[in-house]
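For this depiction, one protein chain was excluded, whereas all remaining protein chains were kept in their positions.
Entry: chain A
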Amino acid sequence: MSLELNGISVRYGAVAAVSEVGLTVGDGEVVALLGPSGCGKSTLLRAVAGLEVPSAGVVSWDGVDLAGTPVHRRGFGLVFQDGQLFPHRDVAGNVAFGLRMQRVEREARRKRVDELLELVGLGGYQRRKVTELSGGEQQRVALARALAPRPRLLLLDEPLSALDRALRESLAVDLARVLREAGATALVVTHDHDEAFTLADRVAVMSAGRIRQVGPPAQVWRSPVDVEVARFLGCGKVLGAEAAQRLVGVSARVGLRATALRVDPDGPLEAEVLERVHRRDHVRLLVRLLRSDAGSGGGAGVDAGGAGVGARGEASAGAASDAADSAGPVGGEVGAVADVGRGGAGSAGTKAGAGGRGGGAEAGAGAGAGAGAGAGGVASSGAGAGAGGVGAGEFEAVAPVAAPPGPGDRVRLAVDPDGVAVIG
């Protein structure tokens, strides 16, 4: 009872949408395919469903190659982003569709439909027209429809992406519950890591048609396999081993999420606030580190001062070239800062790259002006990671919504280990 993908490639003419993907989904397991738009994850899902023909590789179920099995004989349920309910049938008619294809008796059909509508929280909706349902209700019906014939495998293609945020978050929790209760084996495609981590037992991070990392959500979250995956998982700042040792006490390359640094009066780090933007449940800051009480280097590395200026020349140039790429938000307007705040991949998971570069632009400008940015070590490691989400010497940090510091204020920061990801 398991799906096995072996060396799957899908090509559109000269373009390789999916390259040599291998993945297994075990019985009752929910695996999320996580990646940015256009990384090939939906194409891979369609190849599993039988809607795309792989140019190479084998899709097999329990060791049986499915190449000769057409879509309708695979017994894989599919939920689209926008429901795709049959407009000419009512809710019950939609849910019962797969059962009718299986020639299930009318009475048994009715019972199963009732059962599933109950499961997705739409009891009593049987005779409603699907065109009169809200987007969230439509997705619930689509889910019930896909589950009704008891598919061997459930495929979900961005099942929540068409919904607005509040609904998306509550429905993600519901969906996770439904999948567990139904004992479904499922493959979920999503670009939203919150969604992936809510739903999945294992997460497969995809990029440019390849799977970069597979593992349990916590493991992927804590130790992304490389810088690119780290950036996609929200690490706006990457530090080399040396700088990481000084700043967070970890002797390895690390990625910092915005939540890695929190405003804390007793914190060991001192910083100057450059920009501030209000988010839903916290305040996001862009800060420049001034000095550190912590770290094995006894503060030498993070001390403010002119000593690092020469060494930082290169770093500034690197960051400045980033600035040329994005050429936008230097003025420190709120919009620009919001982009910085969203960092490498942000919770909404959109426009990640552009946001990160925005930060680089501003940092480059600052450092180029020789405004006494933080320790040389930190600066050069930031630049060394290439295309920094946040520029040299500058970091993202979070503050509580109540009485947040503003630009120009000096604050003390503490490191939150949950915001630090060890790369590799």
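The working rule: a contact is a pair of C-beta atoms (placed from the backbone, for glycine too) under 8 Å apart; a residue touches a chain by one contact, two chains touch by 3 or more; residues count from 1.
We take it that contacts and distances are computed from a predicted model.
**Q** One chain of this complex is missing from the view, so tell me which of "Thiamine transport system permease protein", "Tetratricopeptide repeat protein", "DNA-binding response regulator" or "VWFA domain-containing protein" is its UniProt name.
**A** Matching "Thiamine transport system permease protein", "Tetratricopeptide repeat protein", "DNA-binding response regulator" or "VWFA domain-containing protein" to the record, the invisible chain is "Thiamine transport system permease protein".
**Q** For the chain left off this view, which of A:Ile8, A:Leu44, A:Leu78 or A:Val415 is in contact with it?
**A** Checking each option in A:Ile8, A:Leu44, A:Leu78 or A:Val415, the one touching the absent chain turns out to be A:Leu78.
**Q** Out of A:Pro36, A:Gly57 or A:Gly98, which is the one that touches the chain we can't see?
**A** Of all options in A:Pro36, A:Gly57 or A:Gly98, contact with the hidden chain holds for A:Gly98.
**Q** State which residues belonging to chain A touch the missing partner chain.
**A** Considering the whole complex, chain A reaches the absent chain at 49-51, 53, 67-68, 70-78, 80, 84, 86-88, 97-98, 101-102, 142, 145-146, 149, 155.
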